[in-house]
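Of the protein chains in this complex, all but one are displayed in their positions.
By written order: A and B. Residues from 1 in each chain.
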Amino acid sequence: MSATLLSARELSFAFGPIPALRGVSVDLWPGEVLAVVGESGSGKTTLLNVLLGRLRPDAGAVWYRDEAGHLADVHAMAEPELRRLHRSDWGFVQQDAKASLRMAVSAGGNIGERLMAQGARHYGNIRAAAAEWLERVEIDPARIDDLPRTFSGGMLQRLQIARVLVTHPRLVFMDEPTGGLDVSVQARLLDLIRKLVSRLGIAVVLVTHDLGVARLLAERLIVMQGGRVVEHGLTDQVLDDPQHPYTQLLVSSVLQ
Amino acid sequence: MNGYNFAYLDEQTKRMIRRALLKAVAIPGHQVPFGSREMPMPYGWGTGGIQITASVLGPADVLKVIDQGADDTTNAVSIRRFFARTAGVRTTTRTAEATVIQTRHRIPETKLREDQILVYQVPQPEPLWRLVPSRAETRRMHALAEYGVMHVRLYEDIARLGQVAISYDYPVMVNGRYLMSPSPIPAFDNPKMHRMAALQLFGAGREKRIYAVPPYTEVRSLDFDDHPFRPARAPQACILCGATDSYLDEVVTDDRGGRMFVCSDTDYCAGRRAAA
Partner (left out) sequence: MIAASGLAKSFTLHLRGGVRIPVLDGLRLEVRAGECVVLSGPSGVGKSTLMRALHGTYRLDGGRILVRHRGTMTDLAVADERTILEIRRETIGYVSQFLRVVPRVGARDLVAEAAVAHGMDEDAARVRAEALLARLNIPRRLHLLPPATFSGGEQQRVNLARGFIARRPVLLLDEPTASLDAANRRVVIDLIREAKQDGAAIVGIFHDEEVRAAVADRLFAMEPLQDAA
């Protein structure tokens, strides 16, 4: 576990009689992108929720190493501490941007919220930071006072990304960030994510069913099926030289 | 008055309310639930404030009741008469003479003293109620001091209107810890709460919450470093007493746009006129 940013060991979780995670272990190092790939029912969403601290595993533990190098058990944290972590060091980009944004608050307010929650009290600075981030996610800064209601799907997702990245988190979880978007919009979004992640040195856990997205964004990959990790390795290793029957099935099913 | 206990409420109820008050004073700004009783006036008519006054009143107390600063409105008169009949205490319109002052939506202009108690009538104790619909969630936010959403509200006002557009019930931070609704007093009155020498008690009868600000407690209106709190005030003097530093009521005098401004605090105005 030397210098890993996030480590999960032997996670198990069952929804009543239905096992959703069986002995799953994952490691993530600072600054790297890990894709969690699987189809519906694979357990990837459950894994995400356990890593986030939202679901307590029946067995196993999730460890997070903060900037000071101190290792903490995510599920042993007191709620205030975990919530603070979610607001500062961690970020979560959801598939449905509307669930994460405040639709009745302006774009600038949405981006500035995490700053204000951390104690930022200078209106001018908050606004400047919001404008800067709108530019970074390729939204016209003149729209800083517009309500998200007026934004397209791709813009909403980019606004969500700005809202999450404004506090420079070290670890960002992404759940199907391009799901439901038009192909051209997806391409733009993926390129943006790629640039920002590499420029800011953010570690990412990317949950997706789309192998193309995984190949583009992730260096490492784990394949889940039936609650287990059936294969893991570097992205090109797993996708070009799949060993497990399920991985071979997944790879061969992708439309070229 | 026959058949009623001193100040209407039975002693057990008063004890329960006093326990809530002690807890409220120990945690400035924190909302304490209490068993609000059936009162002889309906919700929305000051039952919260009345129950607190009933619980702290003693035979030697002198009571003043004001409504929007005035001693002579229907509500102020009703409540004052209620306590005169059920407690037999001396009542007054002079702020300086009172030991307990119950108020609806104003703080007296006259500076209060350590031996006085100010009881506020509160319609909605939750400062976040417009922003966060779930009470369970607001309780959690108070417990964790997560007030970012209120600052976002202020940010939105400044972005849209150039300044914070909250003219009454302006949210405050008490003792650097709890976000509190000061009740619908004008923003103009907020600075009076800061380090006030008197004990401030707040009662919401319908919502069943009590909270308090002990004497000399820090009370700061929310703002931004570069947009500091500066409540607006009509640039007029009181037409009756000439005061330029008190909160003024606008009185329409005719249907041709004629108006005049008079002190909202009737006792303050009368006192100045008497001294002149």
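Here are a few things to note about the model shown:
Just so it is clear, contacts are C-beta pairs under 8 Å (C-beta built on N, C-alpha and C of every residue); 3 or more make two chains touch, one makes a residue touch a chain.
Nothing here was measured: the structure is a model prediction, and the numbers come from that model.
Under the touch definition stated at the start, the shown chains contacted by the missing one in the entire complex are A.
From the set A:188, A:209 or A:228, the residue in touch with the chain omitted from the display is A:188, counting the whole complex. Listed residues A:79, A:132 or A:241: the one in touch with the omitted chain is A:241. The omitted chain makes contact with chain A at the following residues, 29, 32, 187-188, 190-191, 194, 216, 219-220, 233-234, 236-237, 240-241, 243-245, 248-249, 252.
Throughout what follows, only the chains that are shown with their structure count from here on.
Chain A and chain B have CA centres that are 47 Å apart. On the chain B side of its complex with chain A, the touching residues are 144, 146-149, 151-152, 155-156, 158-160, 224-227. Residues 79-80, 83, 102, 105-106, 108-109, 112-114, 116-117, 121-124, 126-127, 144-145 of chain A are the ones that touch chain B when the two sit in their complex.
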